[in-house]
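Written out below as structure tokens is the structure these notes cover.
Of the protein chains in this complex, all but one are displayed in their positions.
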Amino acid sequence: MVEARGELIASRRMGVFQHHTIVVPELADRARPGQLASFAVGGRTSALLGRRTLPLAAITPSGTYGGTIEVVVDPVRDAGMRWLADLRVHDEVDVIGPLGRAFPLPAHGVDSMVLGVGASAAPLGWLSTALRDRGCRVELMLAGETDRHLVGVIEARRVIGTVSVVTPGPTGLLPVLRDELQRTLRATEISVVYAAARAPELSAVAEVARPFGVTVQALLDEAMPCGTGLCGSCEVPVTGSDGISRTIRCCTEGAVIRGDLVEWDRYVAELWETVR
Amino acid sequence: MVEARGELIASRRMGVFQHHTIVVPELADRARPGQLASFAVGGRTSALLGRRTLPLAAITPSGTYGGTIEVVVDPVRDAGMRWLADLRVHDEVDVIGPLGRAFPLPAHGVDSMVLGVGASAAPLGWLSTALRDRGCRVELMLAGETDRHLVGVIEARRVIGTVSVVTPGPTGLLPVLRDELQRTLRATEISVVYAAARAPELSAVAEVARPFGVTVQALLDEAMPCGTGLCGSCEVPVTGSDGISRTIRCCTEGAVIRGDLVEWDRYVAELWETVR
Amino acid sequence: MTAESVSADIDLTVNAGGLALQTPVMGASGCCGFGHELLRLGRAGDVSALVTPSLTARTQSSDHRGVLLEVPSGLVSPTDRPSLGTGQLEATRLPWDADGIPPVIVSLAGNLSGAYAEAADQLRRQSLMRRVAGVEVNLACGDRKNDDRPFAHDVFGATKVIARVREQLPRDLPLFAKLSADVHDLVEIARGCVKSGATGLVVSSPLRALSIDLPTLRPRLTPAVTGLSGPAILPITLRAVWELRAAVLSGRLPNVAVVAVGGIARASDAVQALAAGASAVQVGSVMLHDPSSAERVTTGLLAECERLGIPSVKDLIGRAHHD
Partner (left out) sequence: MTAESVSADIDLTVNAGGLALQTPVMGASGCCGFGHELLRLGRAGDVSALVTPSLTARTQSSDHRGVLLEVPSGLVSPTDRPSLGTGQLEATRLPWDADGIPPVIVSLAGNLSGAYAEAADQLRRQSLMRRVAGVEVNLACGDRKNDDRPFAHDVFGATKVIARVREQLPRDLPLFAKLSADVHDLVEIARGCVKSGATGLVVSSPLRALSIDLPTLRPRLTPAVTGLSGPAILPITLRAVWELRAAVLSGRLPNVAVVAVGGIARASDAVQALAAGASAVQVGSVMLHDPSSAERVTTGLLAECERLGIPSVKDLIGRAHHD
């Protein structure tokens, strides 16, 4: 975990989101898929005390540009995210990372599903490549409120082959997502689902996967206002392997958590946004 | 007095200062030299509640760009000014103006001196042109901590002819400024001094000018955190024509105030910066 | 865009302590002047009532400028500003009869309960009194008889001031006690004020604060009379409103209207204040930052009501206390 000043060197629209490439060699050289970066937002005159913590979308280890990280920012999430999205090339930003636990990769090839919703799906291209490199078959499912809320569909098609896309039906996104996931798990030999989303969607994924005995590795893309484990604001209730309830800090002990360990109902009920 | 969103359309370094050109037709069409514009600073996530109120450096009435105002920002003055200076082309900013009283122009030609210190001198080119247009002889004196703290010397030479420059001597700027002013007033027929500066320098100018019976029209470039007359933070103690002390609001009743009316000692002693 | 043009269907009127208001958004004392500036800005009609800067029995100057210091999301400023005497009202060419000026609430200040009473007495005798829709008593002033501690910090002091002001004013004139949130038992002080005749409570005055100048290392304003206002204190305001409303619901406090002031800057702040139990809000510091704030809050309040499916803003009041 390092603190550094990063310089934005490239930024482009990605549907409704903003994709940033930031030079931070200290971070770029050690991050793995599923890990996070945490940003101070609002600049010198900021009234925002909380950090914004995001999954890393990709890294390029030190090279021409001296090591870059990439993130995908959803500007409508709150004023801090908006500020982050509005940064322009050559702007500097305070970053801490890499944070937390990476997606655990299987030692040998298995059939896997990689599933993401909205901007949370940012790290899944990187993850899919890593899985494929280990000989895994990868099914990719991307969900979002509209076509413009899907991250990296085209890039993913290049890497993965089959990419399915989920957008809301008449009763919203969740029912369609559940149905699609269920159908896929039924029709395939998938033994693990890697998912990155907000808590309500992850909860649904875990619930759908449970009867299939499929392991879910869930990246919880929720508010983590310090990112360093100091504040306790990101705690997630889990049931330990001993069957006893405890909490773990999403930023340092997550954000990838095994879906079957999370006490989803309690977690989702207690979730409040940490921003106005 | 109007409130509007202005768009920055040009910005350039001017020594240590930043010169901005902002499209705000509502304001550009009515301002006169000596009037002010007041800006909200820090953006959406700002912790800064006070506005930053600056003398207008120039206006271009509605035309190609739909009417622009110009200001010169000193970025080291405080975090809010720094934010204002750091704005980039196409950024938007909330402006109120034109505020306050313009420099009163003589009905016919007189010998005048126009004197400014640092970024406060911004409106003096515009003022000098207006004076010259009325047939006034204009002596221009620009002072600053270094050569890079002088505003518009080159442009002024084009308009005025003689421009004298004052930078600090071994004991600082004020003694040199006093000496230069005194020498000029002795050597010329100047009957009015138009000055724009912070309070301590203006106080010195008023003191030097007094024995010569020369009128000083002083633009007080001090903190005006609302700019609209609501807060009372910018009050200046003056002696009325009736000899009775009262206060006037710099933002709405100034910022141009006759130098002989201000109770300078009291004013300077009471002056505190409104920023941390 | 005026508030009305957004939605004609939603009722924004409220009644706060006997004061009928077109919207719940009032202008706080000292932050909206006497009306001149708002009129000049074309914004006098944005507030449903204008609370004047505090007036005293006699016109008072002050040792210092009423300077504002900027602190994070707030302003630190003196609470003993120069003030106009209530006897001088007629002479001051106030624009209270002008078109577009909303109902005026006169704020009164003093350093002895007798001084408040005298200020009220003189006010009542002024012909401009016909334009006065209510009186707000600024209890943040120091009590000479109690080591200059603010009346708002002492139940006896506060009660006495309210009782003596009440005596001087027409029986049916709404009377607001402006309290301070930085006391350990707000409800006790509130109860004293209501018992002695306040029809409404306003919380909070600026909180006691301090700022020290670098490099002189001296207080930038006189410590005893320095207050903090602005968005920084909003959560404290909300807490104070909540506490008063909870006391009404539990019977510890007679039923009384609460007006929230302190950090209200946007519609969501106003919604929070109403839900916590306020019948109206006042916008203060934010008007200095942006004089269109009152209008933005009002328009946003309409939009929030629409979004929440609430036909009358009155339905928001105290909602946070429902299960």
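Worth pointing out:
Each chain gets a letter, A, B and C, in the order it is written, and its residues are counted from 1.
In the analysis below, contacts are C-beta pairs under 8 Å (C-beta built on N, C-alpha and C of every residue); 3 or more make two chains touch, one makes a residue touch a chain.
No experiment lies behind these values; they were computed from the predicted model shown.
The chain omitted from view is touched by exactly one of A:Glu3, A:Asp29 or A:Glu207, namely A:Glu3. Here one chain is not drawn; of C:Leu19, C:Ala57 or C:Val76, the residue touching it is C:Val76. Contact with the omitted chain, checked across A:Met14, A:Ile59 or A:Ile96, is made by A:Ile96. The chain omitted from view is touched by exactly one of C:Ala16, C:Val183 or C:Ala198, namely C:Val183. Although one chain is not displayed, chain A still touches it through residues 1, 3, 40, 47-51, 80, 94, 96, 225-226, 228-233, 235, 247, 252, 270, 272-276. Residues of chain C that touch the chain left out of view are 71-74, 76, 149, 153-154, 181-185, 207-212, 214-215, 217-219, 223, 226, 228, 230-236, 238-239, 242-243, 246, 263, 265, 268, 271-272, 275-276, 304, 307-308, 316, 319-320.
Touching residues on chain B toward the chain that is not drawn are 47, 276.
Going forward, only the chains that are shown with their structure count from here on.
Of all chains, A has its CA centroid at the greatest distance from the CA centroid of chain B. Rounded to whole angstrom, the centroid-to-centroid distance between chain A and chain C, based on C-alpha atoms, equals 47 Å.
The centroid of the Cα atoms in chain B and the matching centroid in chain C are 36 Å apart. Of all residues in chain B, those touching 2 or more other chains are 47-48, 80, listed in ascending order.
For chain C, the set of residues touching two or more other chains reads 72-73, 231.
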